[in-house]
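The other protein chains are all here in position, but one chain of the complex has been omitted.
So, chain A:
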Amino acid sequence: MIGGLFIYNHKGEVLISRVYRDDIGRNAVDAFRVNVIHARQQVRSPVTNIARTSFFHVKRSNIWLAAVTKQNVNAAMVFEFLYKMCDVMTAYFGKISEENIKNNFVLIYELLDEILDFGYPQNSETGALKTFITQTGIKSQSKEEQSQITSQVTGQIGWRREGIKYRRNELFLDVLESVNLLMSPQGQVLSAHVSGRVVMKSYLSGMPECKFGMNDKIVIDKQGKGGATEEAAGKRSGHQSIAIDDCTFHQCVRLSKFDAERSISFIPPDGECELMRYRTTKDIILPFRVIPLVREVGRTKLEVKVVIKSNFKPSLLAQKIEVRIPTPLNTSGVQVICMKGKAKYKASENAIVWKIKRMAGMKESQISAEIELLPTNDKKKWARPPISMNFEVPFAPSGLKVRYLKVFEPKLNYSDHDVIKWVRYIGRSGIYETRC
């Protein structure tokens, strides 16, 4: 269980310090600062063990969040909690920055009291928290309201309060994916996976019961067993099923039902929530192909040519494309020519950065650069780090499709048809690299 939680600024000064258990002494605060923040070598591991005490940290811009424990806790749980806490703070006061933390530090202590109890994570649903931790002064609440909050927080559905009403029942569903790739110079895929999230924003009245369906292979196959015709129909209409390697759900999803019938049913919290997270490794659509060509001309010159090809429907447009071509450490000058977009040598990052605003599918573009090198007395050869790429595409590279999202509200009289639903797919690049 988490013994304490500290927040530091970039200099290692403590902004927030909350100790939950006696086994964490005051010196733990300094231990982390000395051994991690001010460490001589940059500490890359998110978990550090110092004197039998474990420190789990995440960094948000210049702010360090560290959870401390002496026990053998589930590290994934701790990180999940830390991320959740970041979300909660962002929801309350926007960007996590030193300034914001200093301005809201009473609020943060209040939040910490609520979301962690004796080191055990409690309700961290922003919507629920906002009902009783407010930023707008002290609101005198009537007895009734108070008891309502108590029953809700301690009740079965802690993430949603009763009696929500909307004039328009609306539902937004975002499928956000990030593609990770490592490709050899010859175009062979060395490793690729997609990690995705389904984010739901709901404005629904009452306590609606939702059911979510997607083209998960297991579900489709199961239904296919029921009626072979349907499977054939699915194939005909181009609905490919995908194999999901693993997935996790928001606490509102009934896991027993998922285990039994593979159906995802839930009562959503009001507002935004991350409904599920998943990972796929098979049959990934790679939106871009990078073809590098590096030629060393003598000791003082290097010629680089990079071609990128977009590999999706011509009707779709990729955005925010950025290709990062690393340059040797002894680069003394660069000349770049590119057909599309803008390219620039960024000395501070030791890379040529090529940016393209928009690019349609099934197109290709190319950049060529001449890199002048300064002869060095170092015999070390340049390690040739991979070319990396960033982009955003309007489809899901894993092939995931939302098949349905049904809403039932038995008490209030609106039906599934009355709900306005929006679905959006966004595919982003994760670590998308091609060796050169």
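FYI, contacts are C-beta pairs under 8 Å (C-beta built on N, C-alpha and C of every residue); 3 or more make two chains touch, one makes a residue touch a chain; residues count from 1.
Heads up, the rule we're going with is that contacts and distances are computed from a predicted model.
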item	value
Choices "AP-2 complex subunit alpha", "Glutathione S-transferase kappa", "superoxide dismutase" or "non-specific serine/threonine protein kinase" - which one is the UniProt name of the chain not shown	"AP-2 complex subunit alpha"
Residue, one of A:T90, A:Q148, A:N311 or A:N330, that touches the chain absent here	A:N330
Which residue of A:L255, A:A347, A:A360 or A:L412 touches the chain not shown here	A:A347
Hidden partner chain, touching residue among A:D113, A:D283, A:E303 or A:E372	A:E372
Residues of chain A in contact with the chain not shown	10, 42, 62, 329-333, 347-350, 372, 374-378, 380
